[in-house]
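Below is one structure, written out as structure tokens; comments come after it.
Now for chain A:
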Amino acid sequence: MTAAIEGRLHDLSASRPAGSHLLYLPSGKYLRAIAPGYRELLADVVYLWSIQYYSSYDAGDRYKYLDHVYSNVITELDPRYEDPYLIGALIMTMEAGDLEMGLRLLDKGIAANPSDWLLAFEAGFYCYDTLHDYPRAARYFERAMKVPGVHPLVARLRAEMYDRSGDRRASWKYWLEICQSGSDEYTRQVACRHVHDLKIQIDVEELQSAVNAYAAARGANPPSLEALADAGFVERVPRDSEGSAYLYNRATGKVRTVAHPLLRRSFD
Partner candidate 1 sequence: MSQGEPVLEIRNLRKSYWGHLRLRRNRVLNGLSLTVSSGEIFGLLGQNGAGKTTTIKTLLGLVFPDGGAVRLFGKKSTIVAVKERIGFLPENPYFYEYLTGREFLDYCGRLFGYSAYERQRRTSAMLERVGMASRADSQLRKYSKGMLQRIGLAQALINDPDLVILDEPMSGLDPIGRREFRDIILSLKERGKTVFFSSHILSDAEALCDRVGIVKDGALGAEGKLGELLRPTVRHWEVTYSGPEFAALGAAATLVAVRGTETLARVATEAELAALLEKVRARGGVLISVMPRRDTLEDLYLKEIST
Partner candidate 2 sequence: MKLYAIAINTFREAIRDRILYLILVFALIMIGAGRAISLLTVGSEEKIMKDMGLAAISLFGVATAIFVGVGLVFKEIEKRTIYVLIAKPIRRSEFILGKYLGLALVLFVNLSIMTLGFYAVLWYKGFLDVTLGKAIVLIFVELLLITAIAIFFSSFSSPFLSSLFTVTSYLIGHLSWGLPLLADKLQSGPGRALCVVLYRVLPNLEYLNIKGEVVHGVPIGGEQVLLAAGYGLLYTALVLMLAIGVFRRRDFV
């Protein structure tokens, strides 16, 4: 008879939407009152439970309260607990497919833990790898770089993000820093190659736009690059990373470099 009762109870509980009991989990603000003096432990307990819950593959709308559990409960009980932000964002982005939710959670973590670079790094990485939102990624990596003791990888990612966002000057600046004071030989080499290539790209771009400005202003292409400097359209005419001059074709008005890029096939 107990088996019958058990069976019935099981059916009843299965018929409720999965995770519905989470609805009754009060916000962390109020849970604090239930465990006076033991908030952090309660955060641990809820976190451990959530891992078990979200790793079992029951059917149902189980991500419905995901945000509630992580943002309102666990991280409210113990805002300095790092793991829930990371794992919560992971579940939110990878499994529930809601990147913005994950990023919001990480933002909360960053705000509560200013001396933790990992959270900003994770957020930046999601923006880079999944969202392909390079400016946003760059902002996150900047935030991470503010923390002393940040992993050197983040510096390289930051520099890279600016490049992909189109802000070559910032990228060049940061690659230069790494080229000069990178942590090891290999890193510095890679950075210096970026510097080499970026300088050329920046110079060519700058010279080209100066030529175009001259042409627009004077009605004809400048006779030479030096003329641009004389006329004040550039401060001075730079040389490329190998010390050679840039090529200028008066007829087409195109500025080119003779140097070969170190990190790609060509500059064009």
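To be clear about the criterion, contacts are C-beta pairs under 8 Å (C-beta built on N, C-alpha and C of every residue); 3 or more make two chains touch, one makes a residue touch a chain; residues count from 1.
A word on the picks: all candidates are chains of the complex that A comes from, given by their letters.
Bear in mind the structure is a predicted one, so any value in this text is a computation, not a measurement.
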item	value
Interface partner of chain A in the complex, by touch - 1 or 2	2
In the complex with candidate 2, residue positions of chain A that touch it	33, 36-41, 44, 47-48, 51-52, 78, 80-83, 86-87
